[in-house]
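Structure, as structure tokens:
What follows is part of the complex, with its chains left where they were.
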Amino acid sequence: MRTQPVILAIDAFHEHVNATYPGPNAEKIDLVVTLGGDGTILHASSLFSAGAVPPVLSFSMGTLGFLLPFHIDDFAKALECVFEGKATILNRMRLACTFYNKDLAKKGNDGDDWQVMNEIALHRGSSPHLNTIDIFVDGQHLTEAVSDGLIVSTPTGSTAYSLSAGGPIVHPSLSALVLTPICPRSLSFRPLVFPASSVITLRIGDRSRSPAGVSMDGRTSHILNPGEYVNVQASPYPVPCINRSSIIEPGDEGEHHEGAGPGKDDDWVRDINNLLQYNATFRSKALLRHSRT
Amino acid sequence: MRTQPVILAIDAFHEHVNATYPGPNAEKIDLVVTLGGDGTILHASSLFSAGAVPPVLSFSMGTLGFLLPFHIDDFAKALECVFEGKATILNRMRLACTFYNKDLAKKGNDGDDWQVMNEIALHRGSSPHLNTIDIFVDGQHLTEAVSDGLIVSTPTGSTAYSLSAGGPIVHPSLSALVLTPICPRSLSFRPLVFPASSVITLRIGDRSRSPAGVSMDGRTSHILNPGEYVNVQASPYPVPCINRSSIIEPGDEGEHHEGAGPGKDDDWVRDINNLLQYNATFRSKALLRHSRT
């Protein structure tokens, strides 16, 4: 890096700024620093829709998270490590979403793709009618989904909305697309995982009685009417996120297994139990206080 | 291929042959032809534990399946296409499983790896005590699982036992490992998907009150006692399976979407609804016969 790095700092306040805010000139920026919650990082991602994203260093003001590896108290130390070139990167895959109207023409002012870091979700919202959505994979019909909606998620997003809807948890270093139905009107519609080379097309059925609302990374944007569709595929522009393991030495919590070769430090593997209450066993830690006389 | 190809034919009868049957010399075999069910293909895979597998052409005597793309009636046509070099291949990932005793030494006569095409499953069997299994990913502790058992599955195996246990459906061209718990004693233990570069270690807890039975591709083999473990990782030797799409022209069922570019023919995408009753909608096709007077 140059001696005078250009840093773009984004805080929680700016995450609510209008989404049409013009994106920064990515080439001139060496580092993005975010201060806030997951929403701040998702907002940072949205600012770089047109191309490559600079490395992102994310600080939490409170609880840590998958996207929030650093606490603000470690600000100086983390920044120093980054500038000394010690940081390692996890390239978090994004999805490029392109919307089309019934005439197969791109929708919107400019026809640009939308880049999402967590997921794109189609949902009936408060309509009384279920969505009927045809799903195509690489142009081939997979199935017709009658449901509240559908989610296409990145591995990063697999611990967000997709998880609530019953999807699997996917390690963020895998390149894959997760398709998760929301309240499907079928007993047998299970989540699907596709390779990152797949193009998933979600097309509102012609006989669908209501349009579907589209939300991307939690922000409502488009309405898709019957016959309209969106193509979802891996974006060429992932988000390079700086890992905690490369900067903060792991404590004694990082138990390693002798017989399994030299252990890599993987923030995600270490954090999953804490962050998701993952696999919290019945009763195990639930010491119910009993009253004493 | 040579003008005089060497073909190994395996039928359902031989699938029950003793598993210690010495593997064929893979280098001299040009093609494996299987006649029977999924078990026949899994058996063919098990014969090539030590190295590369020749292309596999699989015929069903009855119902088709993910691993059974051809019906025996198409035998001549399929074989002809293969020898004319028209066939395309899906390399189905396998898992290499290595067993260790408490002293971190390899278990078994020869210490060879076991290759599985669907899954390795650890299960308490008919023991009244749940298994306690420590899970490590790349040597790093992930969680302690208290459950009936655990499954590590390939994408191919994701539509077999893992699916019954609640796992996601993973496209067979993705390289990934699926970890699915069997009846976990936790409300929050969800299936996990890891990149194919991961090494998953399953170690029976020292305080576990019973050993775990190991079954690989549905065949019971080892017993793992407390302190013993198995390392599971992607095998360097996948199974090259010959696709149906390359040989039998798809009928009108292969509906393609105009707006999504030239559609690839993907057996798996076409077959999933038929083979799994996937996404069978409540009532949709369930025309209940009503009685007439």
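For clarity, chains are labelled A and B in written order, and residue numbers in each chain start from 1.
Note that a contact is a pair of C-beta atoms (placed from the backbone, for glycine too) under 8 Å apart; a residue touches a chain by one contact, two chains touch by 3 or more.
Computed from a prediction, not measured in an experiment: that's the story for all the values here.
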Assembly check, 2 identical chains modelled here, expected copies in whole complex 4
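Note that only the chains that are shown with their structure count from here on.
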Per the C-alpha means, the centres of subunit A and subunit B lie apart by a whole-Å value of 29
Seen from subunit B, its contact residues with subunit A in the complex are 100, 104, 134, 136-146, 155, 158, 163, 167-171, 173-174, 176, 178, 184-195, 198-199, 201, 203, 229, 231, 254-266, 269-270, 272-273, 276-282, 284
